[in-house]
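Quick one: this structure, given as structure tokens, is what I'll be asking you about.
Here the complex is missing one protein chain, while the rest keep their positions.
This part shows chain A:
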């Protein structure tokens, strides 16, 4: 397409029509690939060409406007170019406005960050368009802060909206922020609440980052909101959106320079004052002049590297440990005891068995008295040691406490973690030695609880699905493993059934089906692991049946973390229970589950859930195939 140079009066509407038609038919890439660079060059300095371009897009009929605008937004390399090409189209044309402010931001979420930058930068560049920017920000914040959106929309969409919010914030100037400070604050508070309530760590983190950014924008001098979360590439990328690079930078570079200069000036001042203090203040007049011969030099020091602080000794008997942990005021001894407890318990199984329940009780209630490094891990390892040494009574105690009154959520989740770790340890073949497996899979302590452990199990289930023959034990083939009886088999039932018993009975402080859905999610994941580890045990079929019924009762739970757990449970059942038993005892449950899985694959908003459901369906298919040659 070539333009007639100089013909100012020629009508471009025909060209617009052509453009629109081509774009609507899906050929945006080809035509705009040629058109946009040409227009870019032409409009760089020539006002006439700019106006021609604006006329061009304004004349595109409404029914094709969306395609054209979308194409332009995607093709242009920067917001300033977009501004040159489109002009004030969004203000003049209702359809364009709708596309830019509503459709691209709120209804679609497939576009890249560059597209977002283009779009929002375009809105920010012109005075006529800036009110749209504020409006857009408000609408984005409304969506971001609505609890139903947080619960039901896919994480990708939430990330897209968060990015858009951050870019908007970066474009807003001081007076604009001033005018809408109150609304920003209210929406931030609401939004943060819904985000932190979510069970998925990714959503929580998104909420935290956006809230921090908003807070830093509205409180430039006061204390700002600061959260603790894992910094990784995604977080860094999001935070980088807050700062706009020049030449579009709205935040003037001067304050930065000023600050740098001031910091630089502060440093030499500090150094100077240090030097002064050395010379000005001689506290001791008796300053031997350095010129005096130092006859101390002929006294050669001995090696003093062994000279260290004294350490108090830890008690050597389990009962002494109990005494120290319950009563002693001596903090050094208490610290030493906590550090030594796990190894003592493992070395003295007979002594531990006598006091196992008491020790478990003490450990469950043990609070951090002093600041020891790794206190949580030490306590957990001691608990696991006690549980593996005397599984049945301690498991009975722990599972009963899980459903008791007046425990914190943290303690209940500790119980679940400890049960899983102990089950893992018990089900490992002992010939591998005790030291190895504690290194292979780290215990589940983390600041964002839940994420590590669920990834572990998912990975395990994935591996299994990929190749049935691969061993679950760690490391490449280590020759013939000596077989030993599975210690978990006799106690699996004690771990599993009490946990599944009372989930629907709410207590005053603990309501699994209500507010405490996070703990429910953890419980479900725990049951999945216990089920998996119970493979080849006697109780496995009964466990499988109970678990499938449990899953059936909870299958429509709104929390996606819980649903992921339920799907892991199904995987564990399919992998753990021997195929014959599955088909004989649980045919109805399996069929029902299969239809539910089909539903999940199609309709569940969460990507992970859909994936897990698909894997389960595959497992079921494999099961069927396995049993095909065997005549029924």
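To be clear about the criterion, contacts are C-beta pairs under 8 Å (C-beta built on N, C-alpha and C of every residue); 3 or more make two chains touch, one makes a residue touch a chain; residues count from 1.
Simple rule for what comes next: contacts and distances are computed from a predicted model.
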Should one name the undisplayed chain from "GNB1L protein", "Glutamyl-tRNA(Gln) amidotransferase subunit B, mitochondrial", "Prefoldin subunit 6" or "ER membrane protein complex subunit 4" using UniProt, the answer is "GNB1L protein"
Missing-chain contact among A:223, A:301 or A:514 belongs to A:301
Missing-chain contact, candidates A:47, A:310, A:350 or A:371, resolves to A:310
In the full complex, chain A touches the hidden chain through residues 283-286, 294-296, 298-304, 306-310
